[in-house]
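This is the structure I want to talk about, given as structure tokens.
Removed: one protein chain of the complex. Kept in place: all other protein chains.
Read from first to last, the chains carry the letters A, B and C; within each, the first residue is number 1.
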Amino acid sequence: MIDLFLDRYIYLFVLTLLAIGLYAVLAKTDLMKKLIGLTIFSTATFLFFIEGSLKEDGTVPIIDSRGSDPTLYVDPVPHLLILTAIVVGVGILGVGLALLVRIYRAHGTFDEGIIVSHMNDEDPHGVPHYPGGHP
Amino acid sequence: MNHLAILPLLFLLSGAILAVLAGTLNKNAPQVVAITATASALIASMLGLRTVTQNGPISYELGGWPPPIGIEYTLDTLSAFMLVIVTFIGMLIAIYPARIAFDHVVRRNVPVYPLTLLLLAGLTGVMSSGDLFHLFVFLEIFAIATYGLVALGGDRGVFASFRYLLFGTIGSGLYLLGVGFLYFSTGTLNMADMAQILPEMAGSTTILGALGLITTGLGLKMALFPLHIWLPDAHSFSPPGVAALLAAVQVKAGAYALLRILFDVFGPAYTGSAGLPVAQLLAWFGMAGIVYGSVLATRQSDVKRLLAYSTVAQLGYIGVGIGMGSRLALIGAVLHVLNHALMKSALFLVAGGIIQRTGLKEIARFAGLGKRMVPTMSGFAIAALSMVGIPPLAGFWSKFYLIWAAVDENNWAVALVIVSSSMITLVYFLRMFETIFVRDASEAIVANAKIASPTVIGTVWALCTAIIVVGIANVAIVRNFVGPIADSLIG
Amino acid sequence: MIIAIDLLFLVLLIATALLALHAKDLITAVALLTVYSLITSLLFAGLLAVDVALVEAALGAGLTGLLFILAILATTRHSSERAPRRTRISVIAIVGSFLGVMLFASIDLPDRGATDSPARRGIATYFLANSLDDTNTPNVVTSLLADYRSADTLGETFVILTAALSATVVLARRLGDDHPTGTIAPITPAKEGDA
Partner (left out) sequence: MIGAYPSVVVRVTAAIVAPFIFLFGMYIIIHGHYGPGGGFAGGVFAAVGVVLPRLTLDDTVSYKIFPAAVGPIAGACGLIIFLATGIAPMFFGGSFLDYGALENAFMDAARARYLGILVVEIGVGVTVFGAMVMIFDMLAGKEPA
């Protein structure tokens, strides 16, 4: 049990962070907080990959005077994947923030419930488009 | 080295950059660039489809590195077929007048055409990629382009777009986690390479978990029934051209990726009876989606919202087809991807034509339009009849194959659901026909409506011609393209 | 890797994440989020992913915070978060099943630190062994990024351009749009008692 914990402790922390992020995206009513939750979620995903790239006795994947023996260096592939994913994440964040600025201009609040009720009030047909405002 | 595997993507990507630069010079230049780029991509993908059906799949090694090391593009019949659909619809949207397609007065520095081209390029990349992570990158390109385009639909569109951004990003996060588990278990990212390693590891909980995560992530992208929550808002509040693009091809990219990964990467060792019951779940959720979408569509008063709920139902058909997984069912599913792309984009473009001349969206106020806007509304009639599944038209055949597959497997529930859903579809379109064609115009705006502009009529009728041709030439299409696709998926 | 420092960082990560989500003042929340990204970046460096650490520090900790603050300046710094009327069972169920899947998947997850794990024997060995001969580039991450898997990088560069264009489309002034753009309010001091 303790061995398992020592082997996997980063994984368990990553799981906790993923859960916190997912919970925030689904349960928070403030849209900005949802976006913060999304950032926490994706950063935890990155940590999961980088944690898996580590290798006993490995070092930074920059070939040095010790030569090109693959066992000397940690796995570079997850590094590349996460470099890509970080940039993608910032792109999504930029679009998300732009959308939030527009939402705030229209509604004057980040409260999802109030925005939903605004929209249902405006609706000429009286059909609730956003029942319950969830999630 | 056959460059046909990458040419459609290159045309669209270069077109996007040129459109950005052209937009700084002239406000109309980006549309010209977009039409040229999509037309070239369409020609390239049609050539690709011909080459592939004659000579077998093309494997293209990007960067000159052989597959497990470098990234591989595979153009087989399925991806070439999908590419033709994507570029054809994309070209029509590029031709469609910008004022209604994007609900937007063209201005120099509002880059709608670059974004449209990037959306199409993202779809093209997803459909040509033979690498799991490369697929993720292109999933994100088209997702981000979609967030921007949906936000063109005013304040409601912006809110719908934000919700879609949350769900879409969670979906791609789940997909990425699944890919991570696969990489750490197999040491490769190439689909073909992984497909050889995975059967040896059958029963590994890591692979099963990855399968669950990837299916959920792509299900979110494809808006399969319980994960469809973002779709009705995103599709009904976005401008008509964008809605046509989203319903016709964008959600299909999720369906394509699911099909590809379930059948070509995981294979029967995981999706079959021994592994996770993903297939059965897909079929059940698909059926639930058909019922849910059809019933809710009848209750909508806004034409675009009706079409959006109908999309939920139509995606259910595709889910059912993938879930049943037999040859006939796969033929039905792939055929439905084509048919739904043609029919739904035709309907959305008709809705755009109505908005162009009258500004109306509520079906109840369409009374008399059938007599005023004859060319547009006759196109509407053809697309709607095809949606219902009236025999010589395209929409009949996919339902026919799905029902045949269901009867073949004694799966009467599926057959019953499809037939009853078609009945419901018939009911709501008949109600619309009655309003549009039988009643007289009650409002001045309808009575004075002119026929739609030539590009609107042209694009709508291009799609209607395609619906009729695909319907009549169906046997040839199934024999030459869709049949081989199903065969190669089953293996 | 010193386990005690790792544990300290990881506990700090969870603490900053929770505090960022709890803070009533959004600027505080963003500051905490930046700390969260910075600690992640340090962990990356500790896990020997120096390229990733650099990009995370520049993009995740630097630019992300800047963009958040800009958006907050253009809107409001007060969180409208309310206590939920009831704990949503559906949310708990979704998060719970997600955790269940992740734990289930980790049962057979290969011990990734070991030298004989599948990822060690996979494509990574080729890159490490041949990068210097193939491309004259000692930094394997760079040769992966710009040569072996340059198509990923091409896609990623297009992603960032797409994001910029999308943000432009979202925020550009449109005809018939009554809301003026570019209204950046000065920072108002947070109310007394706010976190």
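Criterion: a residue touches a chain if its C-beta (ideal position, glycine included) is under 8 Å from a C-beta of that chain, and two chains touch if they have at least 3 such contacts.
Quick caveat: nothing in here was measured; it's all calculated off a predicted structure.
Though it is not drawn, the left-out chain touches A, B, C in the full complex. Taking the complete complex into account, B:V20 is the one of B:V20, B:L208 or B:M343 that touches the chain left out.
Residues of chain C in contact with the chain left out of this view: 50-51, 53-55, 58-59, 62-63, 66-67, 70-71, 73-74, 133-139, 141-143, 145-147, 150-151, 153-154, 157-158, 160-161, 163-165, 167-168, 170-173, 181-184, 186-187. Residues of chain A in contact with the chain left out of this view: 62, 83, 86-87, 91, 94, 97-98, 101.
Against the chain not shown here, chain B presents residues 1, 3, 6, 10, 13-14, 17, 20-21, 23-24, 60-64, 109, 111.
Note that only the chains that are shown with their structure count from here on.
Chain contact topology: the protein chains form a complete graph, every chain touching every other one.
With centres computed from CA atoms alone, B is the chain lying nearest the middle of all the protein shown.
Judged by contacting C-beta pairs, the busier of the interfaces B-C and A-C is A-C.
Chain A and chain B have Cα centroids lying 27 Å from one another. Among all residues of chain B, those that touch two or more other chains are 133, 137, 140, 144, 147-148, 151, 158, 161, 177, 183-184, 189.
Those residues of chain A in touch with two or more other chains are numbered 22, 52, 77-78, 84, 88, 91-92, 95, 99-100, 102, 106, 135. Of all residues in chain C, only 1, 3, 6-7, 10, 13-14, 17-18, 20-21, 26, 29-30, 33, 36-37, 40, 43-44, 47-52, 55-56, 59-60, 63-64, 67-68, 70-72, 74-76, 79-82, 84, 88, 90-91, 94-95, 98-99, 102-103, 106, 109, 111-115, 119-120, 122-125, 127-133, 138-141, 144-145, 149, 152-153, 155-156, 159-160, 162-164, 166-167, 170-171, 179 touch chain A in the complex they form. On the chain A side of its complex with chain C, the touching residues are 6-11, 13, 15-24, 26-30, 32-33, 36-37, 39-40, 43, 46-47, 50-64, 68-80, 82-84, 86-95, 97-102, 104-106, 109-111, 113-114, 134-135.
Of all the residues in chain A, the ones that touch chain B in their complex are 22, 25, 31, 34-35, 38, 41-42, 45, 48-49, 52, 77-78, 81, 84-85, 88, 91-92, 95-96, 99-100, 102-103, 106-107, 115, 119, 125, 127, 129-130, 135.
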